[in-house]
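Got a structure here, written out as C-alpha cells. Questions coming.
Removed: one protein chain of the complex. Kept in place: all other protein chains.
After this line comes chain A, so read on.
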Amino acid sequence: MTMSTQKRKKRLNMKDKYKYMTRLGWETTYQDMDDVFPEDKFEGIKIHDWEAWEDPFRMTMDAYWKYQGEKDKKLYVIIDAFAQNNGQKNISDARYVSALKLFLTGVSPLEYQAHRGFANIARAFRGDGPRVACQMQAIDELRHVQTQIHTLSHYNKYFNGFSEWAHWHDNVWYLSVPKSFFDDARAAGPFEFIIAIGFSFEYVLTNLLFVPFMSGAAYNGDMATVTFGFSAQSDEARHMTLGLQAIKFLLEQDPANVPIVQKWIDKWTWRGYKVLGLVSAMMDYMLPDSPQSWKEAWELYFEQNTVALFKDLERYGITVPDCAATIKAEKDHISHQVWMTLYTHNAAAPFHTWIPDEKKMDWLSEKYPETFDKYYRPVYEHWNKLEKEGKRYYSEMLPQLCQTCQLPMLATEVEKGEPTQIAHRHTMYNNERFHFCSDHCQDIFENEPEKYIQSWLPVHQIFQGNCGGATLPEVLKWYKVEFGQDNLDYVGSQDQKMWKEWKGEA
C-alpha cells in the first residue's frame, strides 16, 4: 500500500539532537525567575550565559536506562556469586575487613549525601545543561550508596563492625570528620557545592580514595568490592568531567568569579585532604597487602596529576592552593599519626586496630625511610611490649578536636621541622576560644566563623552530656557499639577467632 512515500528527512547531528532533547526550560513570567531559582545568586557568582555550560554526559534517558541496566545486571551477578561462594573466606586476612568497615561507615553515607546534594543543585541552577548533568550525577550517587550497601551486606552477616553503619555515621566521634565535610558542602550555596564536591573532591581527590581502595581490595582478594569499584568507575568518569566543566564555566563567565572560586579550591582541597587522612591509615595499615603507600599515592595523584591540571587553570589566574605545601610536608607522617590515634582510642571505635607485625613494619620503613624508624617504630615497639605484658594501651582521655576538620589534634609541626610537636592554633570569636589543627583550618574558620561555631564536636557533646552519659560504657551504648565485640584490638576479637576457624587454625 505504500507508494514512494519515503521522503528525505533532515539529518540531525548528535549534538543538536541532544540539545533538542534537553533544552526544555523557559523564562517564567507568572513568577519572577529569581523566586523560582532563589539560590544561584547569593554567593556572588556572576553568570552571563548559562547556555555555555553544556551537559558533558550527553546521554538521553532511554540510553541511560539501557546502559545502566546492563551494568547493574553484571554487577549483581558477581555480588550474588560472591555471597553464594562465601567469597569473604578468600580475602588475605580478616584484618582487611576493617578497611571495609571504614568504607561503609565513612564513605558510603557520603555517596548518599552527594545524591541529595546533586538533586538540590539540579533544581537550583537556572541553566538547563547543568540541571540535566547534575541530576544524572544525583541518581548515579544513589546507585553508589545502594550498590555499596548491597555488596557489604554480605560481610555484615559474618563480621562485626558493619551492623549499625547508619547510626554510627550520624553519631560516632571520628565519623564526624567525613560527616562534617559533607554537611559543610551541603550547607553551602550551589556553586560552592559543585566546586567542593564536583571539582575538589571528585576531580582532584577522588583518585586518592577510589584507586587505592579498589587496588587494596584486589590485592587482598575482595572481588566483590573490586567489582563495585569498577562498576562505579564509568559513572565517576562522568562526574569528574562535570567537575572540570563546572570550574571552567565559572572561571570563563566573569573575572570576578576567580577569587571566589580560588577561595573554595583552597578550602575544599584542605577539607578533602583531612578526610582522606582516614584513607591514609587504611592504605598503610589496614590492608594486610598494600599495593601502594599513601605517600606514593599522594605523589602520583596530587603532585603529578593535579599540578598538571592547575597548570591548565593558570591562564584564568588560579593557583595551586597553599595547603599543598603542608600536605607535601606531612606525607611522611600523616598515616602513622592517624593510625596511632585510632589505635589509642580504639575502645570507642567500632572496628579493630593492631600493632603492625614485623613484615609490615619493614614495609613501612622501606616506604617511609626518613620517618618510620626514627619516629614511629619505637612507639610501636613500646606498645608491643606493653601488650605482651597484658597492658594493651587504650587512652582514657578524649582528644581535643579541631573546630573545622574535627580530627583530633594529631598533626604535628612537620612543615616547621618539628615533627614531634603537636600543631595547635587558636582564635577568639565572640569572646570564645576556638582550637585548630593547622593554619589552614584556622583560615577556613576565620573566613566563615558563623558557620564553624555551629560544629557538632563529638568530644564537646560527650562532655556536655548529650551522648548518653559521661562514662565510656554509657557513650558506647548510645553509639550502639557492642563493647569487646565491635571494638578493641584485633587480637582476641571475634573476627579473628572466626577467621582462624575458617582457616583451620583455631
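By our rule, contacts are C-beta pairs under 8 Å (C-beta built on N, C-alpha and C of every residue); 3 or more make two chains touch, one makes a residue touch a chain; residues count from 1.
Just so it is clear, contacts and distances are computed from a predicted model.
Visitor: Just by its UniProt name, which of "Aromatic/alkene monooxygenase hydroxylase subunit beta", "DNA-binding protein", "Aspartate carbamoyltransferase" or "Dihydroorotase" is the chain not shown in this complex?
Guide: Answer from the UniProt record of the missing subunit chain: "Aromatic/alkene monooxygenase hydroxylase subunit beta".
Visitor: Please pick, from A:101, A:179, A:333 or A:392, the residue that touches the omitted chain in the full complex.
Guide: Residue touching the absent chain, from the options given: A:179.
Visitor: Of the residues listed, A:58, A:169, A:367 or A:440, which one is in contact with the missing chain?
Guide: Considering all chains, including the one not shown, the answer is A:169.
Visitor: Sort through A:9, A:315, A:359 or A:388 and give me the one touching the missing partner chain.
Guide: Of these options, the touching residue for the absent chain is A:9.
Visitor: In the complete complex, which positions of chain A touch the hidden chain?
Guide: Contacting residues on chain A, toward the hidden partner: 2, 5-7, 9-12, 16-17, 20-22, 24-26, 28-31, 35-36, 38-39, 42, 60-62, 64-66, 68-70, 72-73, 75-76, 86, 89, 109, 112-113, 115-116, 119-120, 122-124, 131-132, 135, 138-139, 142-143, 145-147, 149-150, 153, 156-160, 162-167, 169-171, 176, 179-180, 183-184, 186-189, 451-452, 454-456, 461, 480, 501-502, 504.
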